[in-house]
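All protein chains but one are shown in place.
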Amino acid sequence: MNGPHDLGGLDGFGPVMKEANEPVFHYPWEKRVFGMFPALMALRFFNLDELRHGMERMSFASYLTSSYYEHWLHSFETLLVEKGVLTADELSSGKASSPQGPSDSMLTPENANGLARSGASTRIDLDVAASFKVGQSVLAKNIHPMGHTRLPRYARGKVGEVVEDHGVFVFADSHGQGTGASPQHLYGVKFLATELFGDDSPPNDSVTLDLWDDHLVAS
Amino acid sequence: MNGPHDLGGLDGFGPVMKEANEPVFHYPWEKRVFGMFPALMALRFFNLDELRHGMERMSFASYLTSSYYEHWLHSFETLLVEKGVLTADELSSGKASSPQGPSDSMLTPENANGLARSGASTRIDLDVAASFKVGQSVLAKNIHPMGHTRLPRYARGKVGEVVEDHGVFVFADSHGQGTGASPQHLYGVKFLATELFGDDSPPNDSVTLDLWDDHLVAS
Amino acid sequence: MGANHRDPDPEVVLRVKSLEKVLSDKGLIDPEAIDTLVDFYENKVGPQNGAKVVARAWSDPEYKKRLLADGTSAISELGFSGMQGEDMVVVENTPKTHNLIVCTLCSCYPWPVLGLPPVWYKSPPYRSRAVKDPRGILSEFGLDLSEEIEVRVWDSTAEVRYMVLPERPEGTDALSEEELAELITRDSMIGVERVEYKES
Partner (left out) sequence: MGANHRDPDPEVVLRVKSLEKVLSDKGLIDPEAIDTLVDFYENKVGPQNGAKVVARAWSDPEYKKRLLADGTSAISELGFSGMQGEDMVVVENTPKTHNLIVCTLCSCYPWPVLGLPPVWYKSPPYRSRAVKDPRGILSEFGLDLSEEIEVRVWDSTAEVRYMVLPERPEGTDALSEEELAELITRDSMIGVERVEYKES
């Protein structure tokens, strides 16, 4: 969706504000939200692309006026209710309607760091044919899906060059809608700044963006 | 600029909220702000395009969380201070540092409705050659100026057809930067919805947008 | 907009008072001129003007031709002209084509014929969606158009202001121009609804 998260190329947000000696977390609550991320991933109620789309569905004003871990919190709450794991009443009361013992898939202190150290790549060991080759000229489609997409507005309708074939990955656009993995090749596609942002851009500068087969057509 | 005002094609703002029996104004302060608009236009400290750009320069969060007449108020304050008509101190204190008698160009109750009834067209009676003809295919340039522009993001890089030549008008993009009137032809350019928003759009639907010579190249 | 049902923001009220006072003390604005303008747009200009234009066009084929050929001049024949409507174009709804007016970049609107715009016209939901999903917008306003009807959106960028000439409803042949004008709504002249008529 063309939501509040699709920020590339916008003006008017002012200078980058660096914070000297920035701590990893600013508030204790941020630590809890952060730590819930791997714990919730381990439960597999939703995938990471659905989690991203949960943030993208925030209202523009909320997205732009809240901090990053508030985006996570919003998406956790939204998805857990949508998936039927919790109810809005439980969230507002802070009380589980039917307390239960530890679930089998619960992340424990013993396996927490193991998960952190292994992660969960969405690379898929499948022999899917690549539609494009390194060096090939490709057009990023002009699509405006209402769901999650990794093709940002600034690159749509633009011509670039495939500079890398990363291999076969889960397709985030469908995965984020819960409509399947649709494994396909992921490419690094290099777009000249002049193609993206017009002739006044520096002639040799570029943006390389990772896009899937379904985002591209031969050009 | 690609600011908070360039809303065409975005998702996530929810349904249109109609208000039954909506009054012309909701608060007394809105009336004062509204009435200051013609009064300030009459003084010619700034033009209407500069006024628009003053709103566009609001922060995203402020723009999206404030009401329309607050946009006007913000732009009045910004421009009057920038043009040296007022100081920020005067605005915050509500006191003029040096009170003066009525200016010659002040809008009076006697001439107020005359101004409202005549308006101030930016059409210019100048014999400027048109670069394009009705029926011609044109490409809207991919430009990303930091100032005011009437070429919205959703139409940049898109091909349309000239359906109307409105005649010669002040060029809002330069006028809004205070860099001159640069009079040129203004055209109605019809873009198919499929060209703007992709192949899933209804095949016969379209958006017609008024664009100037400097926004277009032959296609 | 929920914002309109709340109490006014005291900080905004104070800013407006300060601005008007400073400008007035400097001899730059006359608060009575503001009163005059507010009265004009609150009480003398509004969609009743546009309704007269539409009713005339429905009743007088020659006027309709002039209106579609040169909106500004035909509208001024009825005495309507001025600020934010200096250059007018009127687009005609037909059984094959439905027109819809929006201003994605600000809130351009033809003041002399429709008065000041409603809040929804100026707000992000309408401005963002009218160009990409006009049929969705129309559906929310209660108008589900068949695929055969072409939807033409006009993104009004300020120099030229647009007004829709809606279709004349069936069964209104016997109505006078004044009676017709009574049927015509603001929203039908923006293009988000049709003019309805039920014989009583």
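Going in written order, the chains are labelled A, B and C, and every chain counts its residues from 1.
The working rule: a residue touches a chain if its C-beta (ideal position, glycine included) is under 8 Å from a C-beta of that chain, and two chains touch if they have at least 3 such contacts.
The structure displayed is predicted, hence computed values, not measured ones.
Enquirer: Any idea which of A:Leu91, A:Leu126 or A:Val217 touches the chain not displayed?
Expert: Only one listed residue reaches the unshown chain, and that is A:Leu91.
Enquirer: Which of A:Met55, A:Val138 or A:Val162 touches the chain that is not shown?
Expert: Here the residue in touch with the unshown chain is A:Met55.
Enquirer: Footprint of the hidden chain on chain A, which residues?
Expert: 5-11, 13-19, 22, 24-29, 31-36, 38-40, 43, 48, 52, 55, 64, 67-68, 70, 73, 76-77, 80, 85-86, 90-96, 98-103, 106-109, 111-113, 115-123, 150, 152, 154, 164, 166, 169, 172, 186, 188, 190, 193, 196-197, 202, 204-211
To be clear about the criterion, only the chains that are shown with their structure count from here on.
Enquirer: Averaged over CA atoms, how far is the centre of chain B from the centre of chain C? Could you give it in whole Å?
Expert: Here the centre of chain C sits 17 Å away from the centre of chain B.
Enquirer: Do you know which chain A residues sit against two or more other chains?
Expert: 60, 144
Enquirer: Touching at least two other chains at once: which residues of chain C meet that condition?
Expert: 124, 132
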